[in-house]
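Here the complex is missing one protein chain, while the rest keep their positions.
Right after this comes subunit A.
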C-alpha cells in the first residue's frame, strides 16, 4: 500500500472500521513512515476522547479479583526488589564492556574517583541495571556501601526545559523518593537506605514530587 493510500485510511484505522486485511496493510505502511505514525498518534488520541466522553460506569464488585485470578502465567513474572546483598568478585559479575565503561568514568572522575575504584572491588557494593519500557538496558548504577551511587546512562537527549530525575524505589519505600535532577549521562547521588533500587523519570525543569514520565526502572 502506498503511503498516500494508507494516510487516507488512518481515520478509519483509528476508529476500528477497517477489515483485518486493511489493518495489516496500514500497519505495514506505518512501519515505514514516521510521518504517518505521528499523524495516527493524533487521530488515536481523538478516538480515545470519544470513549472518555462517556460517564464511567461503576466497577462490578469482585471483577478486579476475577481478572487478576484469570491472568495467564508469565515467564518474566515480577519479583520483589531485594535489598543490596554482598556480591563477591563483583568485577566478574559485570559484563566486560560495562566494567570498562565504569572504569573509564572512574578515570574521568580523577582523584575524586578513587572511592569508586575501591567500590568496584568491594563485595558489599551493588550494581543496578536500568531498563526502559521495552526492556532495553539504558544504564547502570554502582551503589557503594555508604549509599553513594554512580550512574552511567544512555537515555535520549532531553528537550529544552526538561530534566531527568532519579527516584529511590523498592525495599521499604512506600512512595518513590525524589532525588537529584540532571541532564548529564554520568551522575553521582546518595541513595536513601530505605530504597533498594533507582528509577529515572523525565520531568519539567526543577523536578517534581511524584514521577511524571518514567524512563528507566531497575531490571527485576
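For the reader, a short list of remarks on this structure follows.
The criterion applied here is as follows: a contact is a pair of C-beta atoms (placed from the backbone, for glycine too) under 8 Å apart; a residue touches a chain by one contact, two chains touch by 3 or more; residues count from 1.
Basically, contacts and distances are computed from a predicted model.
Missing chain, UniProt protein name: "ECF RNA polymerase sigma factor SigK", from among "Tryptophan synthase alpha chain", "LLM class flavin-dependent oxidoreductase", "ABC transporter ATP-binding protein" or "ECF RNA polymerase sigma factor SigK".
With the whole complex as reference, residues 8-12, 14-19, 37, 40-60, 63-64, 66-68, 70-72, 74, 76-78, 132-135, 169-170, 173-176, 201, 210-214, 217, 220 of subunit A touch the missing chain.
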